[in-house]
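Yeah, one chain of the complex is gone here, protein chain that is, but the others are all in their spots.
The block that comes next holds chain A.
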Amino acid sequence: MAHQAHAYHMVDPSPWPLTGAVAALLLTSGTAIWMHFNSMSLMSLGMILLLLTIYQWWRDIIREGTFQGHHTPPVQKGLRYGMILFITSEVFFFLGFFWAFYHSSLAPTPELGGCWPPTGITTLDPFEVPLLNTAVLLASGVTVTWAHHSIMEGQRKQAIQSLTLTILLGFYFTFLQGMEYYEAPFTIADGVYGSTFFVATGFHGLHVIIGSSFLAVCLLRQVQFHFTSKHHFGFEAAAWYWHFVDVVWLFLYISIYWWGS
């Protein structure tokens, strides 16, 4: 068998794109069926298949990059482009929800009393838990940068400590936000205020959980010596994603929590 005469990665056939697509189909149709016919079977099946796909697809990528050497500089460049494009698409995703929020809040309808916050809505005090949440995420941005420098400088123990701290801060945010959701004096069903609040902050919270998971995988990999001081793109991608999540929160805080109160 000849060796390839280029530095690119011609991936081996894999079943995971197909299982991922099937999972997407089962999740979407399953959610619709759950909502109309009171059965969670299809949705649960989709969820399981999705989790299996996630685990195995990314495990394979780690094998290809870390153990088999397929992530040459041009391949890594492509991965960087890919992550940047993905995060850009997520920016547009959130832009939509900010559009909805500003459309509703700049020109509140008569049904709301023509004012924002709408009549009857008790907003959360932006200077209580939401401000703490802001501090927590900003701090986690510092600790993830600390982790990055530690990795680049070959400081294994510090890298593990700062990455762990970042993840703990992420969990703390999620915990605090969960408490806020539980205690809030309004629900998602409370008019367009409730809708814009919980959909925007809800999707953000989901992204915090995803980002925390990504960082946790990086922690496991760091402990298992996957990263070198020069090559640790998985960590960089996780750190980019984490900063994105932080920036989205800052916009949410200023727009919905502060201006919107």
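Some notes on this structure:
Here, contacts are C-beta pairs under 8 Å (C-beta built on N, C-alpha and C of every residue); 3 or more make two chains touch, one makes a residue touch a chain; residues count from 1.
The rule is short, and it goes like this: contacts and distances are computed from a predicted model.
Taken from the listed names "Integrator complex subunit 11", "Cytochrome c oxidase subunit 5A, mitochondrial", "Protein ABIL1" or "AP-2 complex subunit alpha", the protein name that UniProt assigns to the chain not shown is "Cytochrome c oxidase subunit 5A, mitochondrial". For the chain missing from the display, the contacting residue among A:2, A:35 or A:107 is A:107, taking the whole complex into account.
The omitted chain makes contact with chain A at the following residues, 103, 106-110, 113-116.
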